[in-house]
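With one protein chain held back, the other chains of the complex are shown just where they sit.
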Amino acid sequence: MHFLLDNFWDLSVTGLAQGAIYALIALGYTLVYGVLRLINFAHSEVFVTGTFASILVLHMLGLGSDDPVPSAGLVVLYMVAAAVAAMIASGLTAVVVERVAYRPLRRRNAPPLVFLISAIGASFAISEAVGVFVGRNEVRVPNLVQPQTQFHLFGAAVSNRQILVVVSALVMMVALDQFIRRTRLGRGIRAVSQDPDSAALMGVNADRVIALTFVLGGLMAGGAAVLYDLQFGVTRFNAGFLLGIKAFTAAVLGGIGNLRGALLGGLLLGVMENYGSALIGSQWRDVVAFVFLIVVLMFRPTGILGESLGRARA
Amino acid sequence: MRFQRMARVTIAAAVIALAAAGCGGGGSSGGGSGGGKVDYASCKYQIGFFGALTGDAANLGINIRNGAKLAIDQYNAKAKDCVGLVEFDSQGVPEQAPPLARKAATDKRVLGIVGPAFSGESDVADPTFEQAGLPTITASATNPKLADHGWKTFHRILGNDATQGPAAAAYITGTLKAKKVFVVDDASAYGKGLATLVKAKLGSALAGTDTVQQKQTDFSATVTKIRASGATAFFYGGYYAEAGKLRKQLSDAGGKGIMMVAADGVKDPGFVQAAGRAAAEGTIVTCPCLPPSKTKGTFAADYQKAFKIAPGTYSGEAFDAASVFLRAIEGGKTTRAAVNAFITAYRGDGVTKTVQFDAKGEVTDKVIWAYKVTGGNIVEDQEVAQ
Partner (left out) sequence: MSTVTDRLRGLDARRVELVSLPRQWWGSLPTPARWVVLVVLAALLVALPVLNPPLLSTPDSDFPTVLFIVGVYCIAALGLNIVVGLAGLLDLGYVGFYAVGAYSVAVFGSPSSALATHFPWLVCIPIAIALSMVAGVLLGSPTLRLRGDYLAIVTLGFGEIVRLTALNSSKLGGAAGITEVPAPPGHHADGSPVFGVLDAKPYYWLALVVIFLIVIASRNLERSRVGRAWLAIREDEDAAELMGVPTFKFKLWAFAMGAAVGGLAGAVFAGQQGFINPESFQIQLSILFLAAVVVGGAGNRLGVVVGAVLVAYLPERFRALAEYRILVFGLALLLMSVFRPQGLLPSKRREVELAVRREAVDA
């Protein structure tokens, strides 16, 4: 207890950086759930392909894994390239998952459970394919940001990298929120998520909306992938599995189907894990996360902010 | 709609292609993996390898398999009756062990097992081998308790964790002269066991402890604990992937100066890969294994030639283990009981040590070496007194 209080702000800052990544991935789960009422189990692999795509692009641009940090101007260029690559790769993976594992089943009007299994099959297959192609060892990310303390928050050092991760994540989430609120395509998504049948009657092309939803989720996962690469500096073919489960937990915690819920859930989960680890030991980290979820759901059965992509914005 | 059809066909084609490719690959590795020299399956006697060749823990398993394979291939090049190598890929997972162990036990051509590679799978498989009278020599399972079951067929060709833990602690307080030491383990049987031994030996120098989870990525809480403890060095009991990530995150958070000491589970190039060269530099890794450059004879060069890579952790020990079986077969010991009796009475020079087992099956000549990450490679530093 003493330790937790002494290092409260330090734990909060690092917890928020991890939580921001949870939140970005959670958006993918929440978007798909909002529209289809299904858990996209393959979303973790959507994320993983992004982490590898950005490494690939950096290598192609001539940046080796153990090269020193390039000059400031180049760093921006590299970062943009890595982000674009990750978002394209993740977006594409998401589209492929939708086409291969979801659309055929939607056509056949299959029960929800079957979607779960086809998505699990896709998840195994993608993750293992990555394992076969790039190997099963840790793969190092070229170093782009040398962490340096920028300022102190109540005594806790805040590094440039933590600022970058949290701010980028927030910017992406705000952009997505605005997109869904303000654009025509966004309106389509809200319409389908509120009432698919009426939306179809009103001339909304459900297939296109659903594909768009997967793409948006993929883009967010791609963003998360770059931030993950920056933050941890290493990835692996199966890095998505646990992270995906945590992100899904975050989405449910905040209220699945609710974009702001995903943000809240992600950040909350990130800091709770850190507090729990400090209090009773890091080996109980995941237990803390799941117990926290169960307790929250007992009091708020649809998450902290409640469900629904469509309604929560109003 | 058309895309959907195409996608289905593509997947179907991919499955078929993969299945075909897999079958081809599997066939060659199962049957004629003698590198074109000998068809192992046709040999009258077989030596088994039991451990992970695929999955998360494959690196170590492949090192061991290659060491054993080199010994067998060298033997076959001279002997008139060939000896085969049969692989039991457990993926290092205990629940995969029973069908493989029984397969080995019921195949009468198998006269000895190099392995099982990990302690967990040993707990499952060794009772079966004991019942079948099938002798085993493990080149990597270091849980001390394995020797306490009274298994007559159990042998271990390297020092167990009970010798490595205190040696690591002695290195930290003696050679590194650290006054405050933090100890982290990964809750695995191996990591926790080692950490417990190190803690006991550290005594008042122990500044704090934490336990992490395997497959964890974010170690920020542990990093905060290590830094808050004021430790100048920390010991990590666990495997290389988490060790590398923890090392990097500690350095990133301003803990560059805190020395890291770890044990053989971290002695893998994957550690440097996960931590990055800069962060990994200077890390000390202890191992009850002899550096390749210190191995006797032409082992290191032969291995390099055969596998186009330098010998890995425990490759030399596996070579020695397989050699013991081969000498038994060479000497006309062609039943399991005879081979086991041969091993019990055996004394001979291997490439890593003088091989001789005590009554519990532990090797009598134990070495502990400290290695140091230098320039991105894990190179030998010095032998550690026990």
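The chains carry the letters A and B, assigned in the order they are written, with residues numbered from 1 in each.
FYI, contacts are C-beta pairs under 8 Å (C-beta built on N, C-alpha and C of every residue); 3 or more make two chains touch, one makes a residue touch a chain.
These figures come from a predicted structure and were not determined experimentally.
Although one chain is not drawn, the whole complex shows that of B:N63, B:T128 or B:S315 it is B:T128 that touches it. The chain not shown here is touched by just one of A:A72, A:L201 or A:I294, and that residue is A:I294.
Remark: the omitted chain is touched by one listed residue; of B:N63, B:S188, B:T217 or B:T283 this is B:S188. By the touch criterion stated above, the residues of chain B touching the omitted chain are 5-6, 8-9, 11-12, 14-15, 18-19, 21-23, 25-27, 29-30, 53-54, 89, 93-95, 98-103, 105-106, 119-120, 123-124, 127-128, 131-132, 143, 145, 149, 187-189, 191-193, 211, 213.
In the full complex, chain A touches the hidden chain at residues 33, 37, 39, 100-101, 104-105, 108-118, 120-129, 131-132, 245, 248-249, 252, 256, 281, 283-284, 286-287, 289-291, 293-294, 297-298, 301-302.
Keep this in mind: only the chains that are shown with their structure count from here on.
For chain B in complex with chain A, the touching residues are 3-4, 7-8, 11, 55-56, 58-59, 187, 210-213, 215-225, 228, 241, 244-245, 248-249, 252-254, 270, 273-274, 276-278, 376.
Those residues of chain A lying in contact with chain B across their complex are 3, 6-7, 10-11, 14-15, 17-18, 65-66, 96, 99-100, 103-104, 107, 136-140, 143, 147, 149, 157, 159, 161, 232-234, 236, 238-239, 242-243, 273-274, 277-278, 281-283, 285-286.
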